[in-house]
Structures are given as C-alpha cells and as structure tokens.
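For this depiction, one protein chain was excluded, whereas all remaining protein chains were kept in their positions.
Moving on to chain A:
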Amino acid sequence: MLGELINPYYLQVSSFILINIILAVSIYITLGTGQLSLGHAGFMSIGAYTTAILTLNYNMPLVLGVIIAAIVTGIVGTLIGIPALRLQGVYLAIATLGFGEVVRVLFINWDGLTNGAIGLSGIPHLGREIFNLSKSMGIEPDMFGLKNNQFISLAVFFVLLIITISVIWFFVRQNNSRIGRAFSAIKMDEEASEAMGINITYYKVLAFGQGAMLAGFAGALYAHLMAYISPSDFDYHRAVEILIFSIFGGSEVIWGSIFGAVFLSAMPEFLRFINEYRFMIYGALLVLMMAFRPQGIIDVNMMNRFKRLMPKKRGEKKHGTGNKEDQ
C-alpha cells in the first residue's frame, strides 16, 4: 500500500527541487529591483556554515541554527547591499561575484572553524533528527507501514514543502503590497520612481537584504539536508546556476523563477537514460532560450494570457501597475 508508493529517490530529487525553488526566489527578489547579483552562492555558504558551526560546536537545536543562520546572512546581505547601491548592472555583478569568492576563500583559510577545504561533516541531518524526535515521542514508521528511510525522506519532503509554500506565499503577497509595487517601479525606472517619492535607498537595500537572507536560509537547509558541506559546494558555478534558474524561467514574475528551478533541477534526472550526454541538452536549451526567448520562458504576457483562461475570482481587482501575478 502506502509503503510501496513512496520512493525515496523521487522524494530526494523533490527535496533538492524545493531548495532550488527557494534559491530561485531569493535571486528573483534581488533581480526584482534591477540588481544583478552573483553573490548568492556566497550568501548561501554563510547560511550553511553558520548553522553547521552552531549545531556542531555549540549543540544548538537545528531549528534555532537555521533561524540564526538566516538572520546572520540577512545582516551581512544588508551590509553588502548598502555600498552595492552605488553600483549598477555589470559592475554590481562583478562586485558581488568578488564578494562570493572572498567568502569562499575565507571559509577555505579559516581552518580552525571551518576545517578548510575538507569541509564539515556530521552536521545533524534534518530527516534523521525528525526520525529520532518522532521515535522519542513514540511514533514509529511501522505505524504507517513505512520503512525507516521512507519515513525520513517523506518527513524531509513535507517539512521543505511547507517551508517553500510559505516562502512563495509570503513573496506573492509582498509583490502585491506597497513594497512589491515599489520594487517594480524601481526596476522599471529608478529616476522616475525617485521622482514619485519612493525611497530608493531603502527599497533597494531591503530587496538585497531579503534576497541574501533567503539564500542563507536555503543554504542552512541545504547543510542539514546533506549533512556535509565544503567550500567547493558554493563556488562560482553555484552562483551562476542560481541565476540561471531565474533567468531561464523568467525573472519578470515569481512563477517564472519557480518554474526555472523546477525544470532545470528535474531535467537532468529525467534525462538520466542518456547518461553522459544529458548536460549537452542542458546547454543547448540555454542557448536556444537566450536566442528565442531572452526574457525567460514565463513572462508577464504569458501570465496574463494564462489568467484570462482562468475563471475570474472574487472582486476582480483591476490593476494598472506592473504587478500582474496576483492570484
């Protein structure tokens, strides 16, 4: 019955997809104010290392470790965000790329705390912690007809699913709020929005800090999902990968970034039957996308068309501004 249906393989892949969705949303927020950041791998590593060190060396509970990690990364992101205000476009991208590398080299050389290039192992595993907790409360996997590993994978999946849905819900709501409209205005035209009385400094730093915080949060979850991290997990390739999620799926609407993360994380798994050649398709797809759909797969127009097909819901809000993805 239930036991046969649950395959840890699919749950594992889904768990990575969920983390990638959070990362894609984190870059989407930063991109949403027209700031191109390549430092998200760096923020992710700060989150991952913070919670890893706290839980390993100071026996802090996992939940507290993740929350502190997100807060620490948020603070660092805000501090980086302030000087980054002076930079635009490519210059900001290069500066944040540099930041990411600085963080990586710092973790490599801070041997006493981070164990250098060898990395930290034995980080409390999210699933195994839940397993032990539920065992101590008298809940055994057998009660649901599950094996231990199925129970662990399922628990991790549901926890991440709830977290991811909350994150998406929060940012969809924010997009339709005063803050979200300010973000869109800044993305469209900074000078014009300043003339309209929007506090550009505040909103840009807010977006950068939020993006960093979310990336750190995802990094912390990643650390507890893998139970082992090393600086090479968070190199330049990771930063580009995160950016590609959003750019490929479409950085105009949040659903585009989410779609990009789902599609690009799932595709290599679906293409497993052609083994060595699957990443060629990955590359070919990116080239084709850039040639024919530079705004990403899902853009505002597509969302509008999609919405017209959907039955209209209560109240029918009329919206004139750039935010069109409200439900």
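Quick note on the criterion: a contact is a pair of C-beta atoms (placed from the backbone, for glycine too) under 8 Å apart; a residue touches a chain by one contact, two chains touch by 3 or more; residues count from 1.
Here is the rule we use: contacts and distances are computed from a predicted model.
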Quick one: find the hidden chain's UniProt protein name among "Branched-chain amino acid ABC transporter substrate-binding protein", "Multisubunit potassium/proton antiporter PhaC subunit", "Manganese import system permease protein ScaB" or "GMC family oxidoreductase". "Branched-chain amino acid ABC transporter substrate-binding protein"
Who touches the missing chain here, A:82, A:118 or A:139? A:118
Looking at the full complex, which residue from A:90, A:137, A:274 or A:310 touches the chain that isn't shown here? A:274
In the complete complex, the non-displayed chain touches which residues of chain A? 7-9, 12-13, 16, 105, 108-109, 116-119, 121, 125, 128, 148-149, 152-153, 226-228, 230-233, 268-269, 272-281, 284, 288, 292
